[in-house]
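The next block holds one structure in the form of structure tokens; read it before the comments.
Removed: one protein chain of the complex. Kept in place: all other protein chains.
Per-chain residue numbering starts at 1, and chain names A and B are given in the order in which the chains are listed.
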Amino acid sequence: MLLSVLYIIGITAEAMTGALNAGQKKMDWFGVMLVASVTAIGGGTARDILLGHFPVSWVAHPQYLAITCIAGITTTVLAKWVIRLKGLFLRLDALGLVVFSIIGTNVAMTTGHPALICLVSAVVTGVFGGLLRDLICRRTPLILHKELYASVAFLSSGLYMGLLHIGVSDIYATIATLVIGYSVRMSALKFHWRLPTFQLEVEESLH
Amino acid sequence: MLLSVLYIIGITAEAMTGALNAGQKKMDWFGVMLVASVTAIGGGTARDILLGHFPVSWVAHPQYLAITCIAGITTTVLAKWVIRLKGLFLRLDALGLVVFSIIGTNVAMTTGHPALICLVSAVVTGVFGGLLRDLICRRTPLILHKELYASVAFLSSGLYMGLLHIGVSDIYATIATLVIGYSVRMSALKFHWRLPTFQLEVEESLH
Partner (left out) sequence: MLLSVLYIIGITAEAMTGALNAGQKKMDWFGVMLVASVTAIGGGTARDILLGHFPVSWVAHPQYLAITCIAGITTTVLAKWVIRLKGLFLRLDALGLVVFSIIGTNVAMTTGHPALICLVSAVVTGVFGGLLRDLICRRTPLILHKELYASVAFLSSGLYMGLLHIGVSDIYATIATLVIGYSVRMSALKFHWRLPTFQLEVEESLH
């Protein structure tokens, strides 16, 4: 219930920031709805397909897709307002990331997958929306060389499973993961925490 | 039956224009067959995967894949002729778009999905082939800021379902949708009908 409300807040915020990216590329309304929806629910879709978990979430619940399309189009009118509230949207994005991670973990757990796949499921759910958005918008994916993002999904998933494993009830495990995961992500943004980068100075082709 | 014939004409035409894109990128014959096939049957493949509708169409009917590969390779010989007949291919593309939309709608309807998913199914079938082609050829997807395209798939699907809903027989609903969808697409090309565009002049990163 808590997760459902937060999930809807999360996909709405993701869809609105996704729509801004479509605007930077001068897309039409269809492009706006596509990029908004891919950003918001592309991660869950990739997870469901990889896990063979059909119907994928928005096919089972078309209202989610309606929300992301409407949020996208609304953003074309409210763009300046959304940009001015950048700080709020970064917070909602951080919240959404942890919510997506918990949901991704849950989907893999309830379909009987081992812990490693649950972690991967969380990361795919949290990260692939942004990855697909950047592929469609033809940008180098941001998540691959910026502040901790996939790592937050990984940590949140591991923390959540760990808490459940030691007997914490689902609701407390969820709240603790939300608080800690959100704090880690916001700290990463504030203090520019990043994973080590691998930089290779080779001009020639490697193939 | 009518749809099957039109479908084969449609994927052949799509494969031939897809092959021209491969030629612009100096691809080899494998690349030509890949881009031709992705353009022609990538939309239906994306639809089947998203709907969990296995086997996907060309796995169930490998002859479709054979057609698109042969059409692609044939185009390397007939390229000048295909370019000169650009007007014909635009017409065949418009026809194919409506055929793909009706088929996409049908696949979602017969697997018991609600109307919103049937509309999405039509759009994915009609549009994702071109989207994947542009991703492979590393171009900004054309369909996201040009004349009505996804909208035609959406309208065709809605019209087709509406006609069936008010009791029109399948064959008449199909013909009416083909005529009207085709006319809308050709008019959009002629009069440059476009969806409103969302343009955002922000240099800075939004993340």
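The definition used in the following text is that a contact is a pair of C-beta atoms (placed from the backbone, for glycine too) under 8 Å apart; a residue touches a chain by one contact, two chains touch by 3 or more.
This structure is a prediction, so every number in the text was calculated from the model and none was measured.
Peer 1: Which of A:79, A:120 or A:161 touches the chain that is not shown?
Peer 2: Once the missing chain is taken into account, the touching residue is A:120.
Peer 1: Thinking of the whole complex, not just what is shown, which of B:24, B:169 or B:183 touches the missing chain?
Peer 2: B:24
Peer 1: Pick out the residues on chain B that sit against the missing chain.
Peer 2: Residues touching the hidden chain, for chain B, are 17, 19-32, 34, 45, 49, 54-56, 59, 62, 65-66, 75-76, 79, 83, 86, 135-136, 138, 142, 146.
Peer 1: Which parts of chain A face the unshown chain closely enough to count as touching?
Peer 2: Touch with the absent chain occurs at residues 49-52, 113-114, 116-117, 120, 131, 135, 138, 140-141, 143-146, 149-151, 194-200, 202, 205-207.
The definition used in the following text is that only the chains that are shown with their structure count from here on.
Peer 1: Calculate how many whole Å lie between the centre of chain A and the centre of chain B, each centre taken as the average of the chain's C-alpha atoms.
Peer 2: So the centre of chain A lies 29 Å away from the centre of chain B.
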